[in-house]
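Shown here is a partial selection of chains from the complex, left in place.
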Amino acid sequence: MSAQPLNIGMIGYGFMGKAHSNAYAKVNHFFPELKQKPVLKAVCARNRDRAETFAETWGYESVETDWRQLIERSDIDAIDICSPNNTHREIALAAAEKGKMILCEKPLARNVAEGEEMVHAVEEAGVPNMVWYNYRRVPAVTLAKQLIDEGRLGKIFHYRAVFLQDWTISADLPQGGEALWRLDIDAAGSGVTGDLLAHCIDTAIWLNGSLDSVTAMTETFIKERKHNLTGKVEKVGIDDACAFLARFRNGSLATFESTRYARGHKALYTFEINGEHASIKWDLHDLHRLEYFDHSDDSAVRGWRSIHVTDSDLPYMKRWWVPGLQIGYEHSFVHQVADFLASLETGEVAGPTFKDALETQMVCEAVLNSATTGQWTKV
Amino acid sequence: MSAQPLNIGMIGYGFMGKAHSNAYAKVNHFFPELKQKPVLKAVCARNRDRAETFAETWGYESVETDWRQLIERSDIDAIDICSPNNTHREIALAAAEKGKMILCEKPLARNVAEGEEMVHAVEEAGVPNMVWYNYRRVPAVTLAKQLIDEGRLGKIFHYRAVFLQDWTISADLPQGGEALWRLDIDAAGSGVTGDLLAHCIDTAIWLNGSLDSVTAMTETFIKERKHNLTGKVEKVGIDDACAFLARFRNGSLATFESTRYARGHKALYTFEINGEHASIKWDLHDLHRLEYFDHSDDSAVRGWRSIHVTDSDLPYMKRWWVPGLQIGYEHSFVHQVADFLASLETGEVAGPTFKDALETQMVCEAVLNSATTGQWTKV
């Protein structure tokens, strides 16, 4: 095994910066056969002090305060974009131009136009690229994909997904700035649609194919909040909640909903898929379980099965502990890095790529448009 | 306690005939203070043999084969309509004219026009009337109503309900006739919208007030089925599945969905309500539980509470057994009869009345219209 360093330049040090850094730090411990070894070369953020603290904690070798400097560095192989959504396009275009691999936080962009430019840029440059829709690689979700691909569900009639949170109910919560850019329409591009529904849509397309058309509604329950950047009370531009009906191209029907006003739910991403022969349910709050119902079971003992996805023959689980011992949220990122590193060896693309993520962006945009027009909208 | 007989004439002897008969037979055992005592005077159905068997089983004193005869009888106080939806209007109009009380199975009618005639008829006649939206009187649902009315949830942001079944997935299932009239558009008026979503809508209006507008989609997965009345393969006219987005007048958002193609679900009626301070969930498959989350709990011990609704201080439960011992589906009908009987003593109306049920019918019609036009539709 001849190790090969993959030098990472990370932009941003927030929640996602931490999740990604942890994945880079752990991946070779649990996937020792990988030749590529991420090296935490530099972290970049405007606030040098915080960047240095972050670098010290995680072992980044250096710090940059201007992402353009980072991209110029020849000792960086891959740029990891963890900064707010309004920075994705510009950084990605510049990084692609410099021939850097790009790992970009989701959503890909604030809108389809930005996303198209980004896809064009990475395809033009021919650089490996990936978007951090991490939930595909929760083992239970990967298992769902496997069961569907094996045909166990048969024709799929229904898909339903929600992503429910409750952290913005207080009217006293401000918007904008480093901690709360997700509430600022300029930085985020949208509210729950890009932040939460984008996850649901990525998984849905992966599991059940493309969506054809949607009809949506959005709501902003708190109309004005103090803005951290201006200090003034300003209109809230994001969607606090969004729900939509959809038809997939394969004929199945769907409902999707997301909100930050569902008291009692912290990060309740659930999906359920009903097929002719079998059904599947999953819930991020118990992410190590997959619920499965198989109509072909003997009727005396037919029921929803709660699969504790910890056995070593289930996706990714031979990497971890022993049956019965669960993993958590952060492991999905480790799996994604592992698959990305493997793709560099094998040449097999590890999705979702920028192009895959663009399709999710198109659905988000159709949803937001439909919420404005009140019309069914083609994706 | 001077008992007073309430002579019941039942039309129909199917599943609902059984559920109602059981309620009449049990109600005075568990609500001994009621002065009114239902007497099973007559059951009416076209098939005399089956009607007689039913009468013998349940103790009906007589049998009729023509509902007009039943309505003519002066020894009948109340008509219970359990026959298919396409008979509701005609029977109700005739019964009201004769001054009979009417207890009508849901949905009230096949459409708003029929429903309006029925409401007009009972109001004109001044007869007590009720529609069997029985789920209001599942103790956990009644408790939900109580908690909302006490203001525990605060402003309500979200309402979501589904009613999922899986019994019509096989393409070999025929439509129509006595057993399968629910699949026949002429007899039923609609598919899951009137059969299942009507329940969800009745509960929703009761708990959260009127709906303002909807946008919907419907689907008929199996386009043709053999018709039991004609013996020929015929177009299926009903909706196999229906989903809609809605806005309540109080500003809360809603999603509703129903289908008979959700493998693994027999009668999964669930609703969830998210308020500013607290949230509630309920599931017909475990109807004796109510899930409740209260944000005002001390954060160290905050979580969804699973209330086992069996304690004697919870709605209706002092009537039954001891804490920990659950009741089932049929008890909701007993409660509804008990409340109806009490209303005859007190004069306080026991809902849902025909008029209440007409509002549900209006929502159903708006939903079906929206599914055709693709437009948001006012209720």
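The letters A and B name the chains in turn, as written, and every chain counts its residues from 1.
In the analysis below, a contact is a pair of C-beta atoms (placed from the backbone, for glycine too) under 8 Å apart; a residue touches a chain by one contact, two chains touch by 3 or more.
Computed from a prediction, not measured in an experiment: that's the story for all the values here.
*Asks:* Every chain here is the same sequence and 2 are shown, so how many copies does the full assembly contain in this file?
*Replies:* Copies in the complete complex: 4.
As a convention for this text, only the chains that are shown with their structure count from here on.
*Asks:* What is the distance in Å between the mean C-alpha positions of subunit A and subunit B?
*Replies:* Computed value for the inter-centroid distance: 42 Å.
*Asks:* Enumerate the contact residues on subunit B facing subunit A in the complex.
*Replies:* These residues of subunit B touch subunit A: 153, 157-158, 160, 162, 164, 166, 169, 215-217, 219, 221, 241, 243-245, 247, 253, 255, 257, 259, 261-265, 274-279, 293, 295, 304, 374-376.
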